[in-house]
Structure formats: C-alpha cells, structure tokens
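For this depiction, one protein chain was excluded, whereas all remaining protein chains were kept in their positions.
Each chain gets a letter, A and B, in the order it is written, and its residues are counted from 1.
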Amino acid sequence: MQIKDSGSALAGAGMIAFGAVFLWAGRDLSMGSLQRMGPGYFPALVAGLSLLLGAVLLAVSLRPGEGVMRIGRRGAVVIGAVAAAILVFGHGIGLFGMVPSAFAATYLVTLSQPEAGRRQRLALSAVSAGVIWGIFLAALGLQAPAFAWPF
Amino acid sequence: MAVTKRALIALALAAAAAVPAASAFAQEDWPSQPVKIIVPVAPGGTTDGIARLLQEPLSQRLGQPVVIENKPGSAGVVATDAVAKAPADGYTFGIVFTSHAANPAMMPSLPYDTEKDLVPVAFMWRSVVSWSVPASSPIQTFDDLVAAAQEPGAVIYGTGGVGQASHFSAELFEQAAGVEMTHAPYRGAALATADAIAGQLPLLIVNTSTVGEHARAGTMRILATASPERSKMFPDVPTLTELGYPVSIGEFNVLVAPAGTDPAILQKFNAAVREAMASDKVMDQLNARDLVTQDYDLEEVQQFIAEETERMGKLVEDNDIRPQ
Partner (left out) sequence: MDLLHNFYSGIGIAFQPLNLFVCVAGVFFGTLIGALPGIGAIAAVSMLLPSTFYLEPVTALVMLAGVYYGAEYGGSIASILLNIPGTTSSAVVCLDGNPMARQGRAGVALLITAVASYTGGTIGIVLLMAGSPLLVALAQSFGPAEYFSFMLLGLAAAGMMGSGSPAKGLAMIVLGLLLGCIGADVNTAAPRFTFGLTHLYDGINVIVVAMGLFGITEVIFGMMAPGRSTEVPRVSLRSMVPTPEDRRRAVMPILRGSTIGSILGVLPGAGATLSTFMSYSLEKSLARDPSRFGKGAVEGIAGPESSNNAAAQTAFIPTLTLGIPGTATMALMLGAMMIHGIQPGPAMMTQHADIFWGLIASFWIGNAVLLVLNIPLIGIWVQMLRLPSLYLYPTVISLICMGVYSINFAVADILLVLLFGLLGCALRLLKCEPAPLLIAFVLGPMMEENFRRAMLMSRGDVATFVERPLSLAILAVTVAIAGGMLLVSLRRRRAAQ
C-alpha cells in the first residue's frame, strides 16, 4: 500500500474534505421525505457522493498516474502577488475608487515579474488604470466613483 | 484691494455663520441634488419598468434628476439594507415588495430592523394576483377547485417563489377554507406559467399581467383573483372575497426612506410621487399591466405597511412558513 499518484491522492483528500464540510454545515437542514424533500436532502446526497469519490480517488492513487505539476518559487511568488493584488483591489475600491485601485492592483501583479523595470511597472499600471476608467466609466457609464477619499 | 479683501473676509464669516442656519432650512430647498431610488431587481421587469417610467414625471415635480440604481439580490434584502444604512438626508429612497412586510417574521437574520430603520413614504402600485388553471383542466369553476382541495395535499399550486403575495394568497385561502394544498414554488412566475400552459402544473397563482395574454388566447382559465376589488383587465372574474373567502392581497411596490429622514421632506416626496403616478404615461402602463395605484398620503401608507406587517407576521406564525 503505497501512494504512487500523489495528484489523485490529494484530489481524493480534497473531495473528502469538501464532502465533510458540506455535511457538517448542512447538519441543521431538514431532510424531509421523498415526496416533500427538505432543503437538506439533495446537498446531503451530493456530499455523500463527494466522500465516495474521494475514497475512489484514494484507491486510484495506489496506481501510477498523472502526478502533480510543480510550480517552483516563481509560481509561488506569482500566486502571492495576484492574491495580494485582488485583495488590495477589493478593499481599495470602496475607499479610493476604481482608478487608484486598478493602479495599485496592476502594480502589485507586475512585482512578480522580475523582467520588468520600475518605470515599465509604473507605466503599465497607469495604462491599466486608464483602460479601466475608459471602459467602465466613459463607455459603460457605471455608477461607481473613479476616485474617492475616505478620510 | 483692501476693500475687496475685507469684503471677502466678511463674506466668509457670514457664510460660516450661515452654516447651521442652512441645515435647519434643509427641507426648504430640498432637493438640491439628484434623488436616488434603489430598485431591488435587475433592469427589465415590472418593478424596474414602472420605476423608470416614474423617473421623468417625478424629476419634473422635484426639479432635480431622479437616478435609478439597480441593486438586485436576496429577494430585495440587499437593496433594502442599502436604504436602511444610507444617510437620512432625503436623497435615498428604495422600493420594497410584499415580502418586506413578511420578512421580519420569515427571516430571523435580517441585517436591518424593518420598523426601526426604515420609514414608508409613498405607495406606488399593487398587482392583481390571479388563480388560473390550464384550459384542459377538468376544474371549471372555483367551486370545483374547492371540492378538489378537500383531499389534503391533492391540489398542487405553482407560484413565482416562496414569500411572494401569490404564495400568501394560497396560505390565506387554506386558512379560510380549512383545506391543505401543496406548494410548488418556481424561480420566477414566468417559469411557473410555462409549466402551467404545458399542462404540467394544475393550478397557477401569478399576477394577471403574467397570465393575462394566455387567458385571452384561451390556453389558461382564470377562476378568481385575490385582489380587494375586481380586476380591470378581467372584470368578469370574481374575487376570492366575493366567493366567500376573505383573501385580499397583491404584490405591492412601496417607496421607503431611511428612518430619521425629515418628515417635511417625506411629505414633499409623497406628494410628488402621487402626482407622478397619476400622470397619463404612468397610468397607461399601470392599466396595461393590470396594476392598481392607491392615492395614500404619508400617514395612510405608513398605516398600510404597519397593518400588512402585522397581518403577514401572524400568517407566517400561524402556518409556520419559515425557512428551516
């Protein structure tokens, strides 16, 4: 009994985790009868299937398979930068408006690219903020502020 | 130069002194900026359509542009929450549905207090809820339906969703007639109507505006309406009240404001909405969709909402119509 396909094994573990979370979170939903199914019936069924498939994937992982893709340090930096950028955009849009948020988010993403120079980063962020402004405010007339100041 | 400077300072001082006075006279020059109406649905549909129709006549009477902002979600709760949390300066209003009156009892975790955070301002319109069956149905009259409903759960009725006026009309009827029917809620009245026309749904409870075309084309047969008086679109159809069941309900649209808004502003807005609702363009559309407006003043609309909230709350309690 040795795991030969770590991809399937991790996917199986993930499915079991998802199934368990949904079973737990839906524990208070009533099941009802077959004729009048309650809100908990279908989710419990699917969560059960999720557990089952998790088990199947774990069984499959005992045989050699596709494995996992490795991303290395650069990959981790990119994921971190994109996550930070989206969080900054999400928190910034209500406080500072869409143009500064787009500028900051774009700049953060470019930080993950070592090929870019500082000037290039700033120029790119400015262009990006301009594109956002042009599309969403000038062309589509969205009712959201371009700039804001919370203090 | 010196004179000018002194004059400027004097002017600035005068302006500073005038600030508190200005806010005291806020309702005098209200509105001095665009007035926003938050619509709890996406563009399209009756609620949005009538609100947009109201835009022009309303802004003429207010002397300021009226802006429509669509904030769909959670059966109106998202939009109403935005109104409840907006500054009470008379520049934000919102539309609420019948579910507004039922929500305090139905939803234990509302993000706002319906009675403390919001104040009703003006009545827009109320729909006519109709009970209809497919043309092929053996049920010819309302009495046939009552007879069929004697067997508990035998009659299946479809509506546009839980917590709508159509749903409550069935609950009220069940209470009055002492019968029990089975509810099949749909994601919107249109999908329920599609199933009914196809003969898949035995009893359809939706607004006359949705089923009207099909009734005229002969594919659906309207047995009764749940409105207080007969429908203008179908004057031959009896009301449930006439038939002996005291069921009087419709899907309504009422404008609300954040609590604490100056009553003088509310008075002005109420008057402007009532005039705008009575304009020819709006009336034509209301008639075309079989919607009824009520010329309620501020006090009347507040009393209306208070009564509906009490009635719906009791109905929800009695029948345990509650998400579990």
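Everything that follows uses one rule, which is that contacts are C-beta pairs under 8 Å (C-beta built on N, C-alpha and C of every residue); 3 or more make two chains touch, one makes a residue touch a chain.
Computed from a predicted model, the values in this text were never measured in an experiment.
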{"item": "Neighbouring shown chains of the undisplayed chain, as defined at the top", "value": "A, B"}
{"item": "Chain not shown: contacting residue from B:65, B:104 or B:161", "value": "B:161"}
{"item": "Residue numbers in subunit A that touch the chain omitted from display", "value": "7-8, 10-12, 14-15, 18-19, 22, 25-26, 29, 33-43, 46-47, 49-50, 53-54, 56-57, 60, 65-69, 71, 74-75, 78-79, 82-83, 85-87, 89-91, 93-94, 98, 101-102, 105-107, 109-110, 112-116, 120, 124-125, 127-129, 131-132, 135-136, 139-142, 144"}
{"item": "Absent chain, residues of subunit B that touch it", "value": "42-46, 48-49, 52-53, 68, 71-75, 77-78, 81, 106, 109, 111, 156, 161-163, 182, 184-188, 190-191, 193-195, 197-201, 210, 212-214, 216-217, 219, 284-285, 288-289, 323-324"}
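Rule of thumb we're sticking to: only the chains that are shown with their structure count from here on.
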{"item": "Chain centre separation in whole Å, for subunit B relative to subunit A (CA means)", "value": "38"}
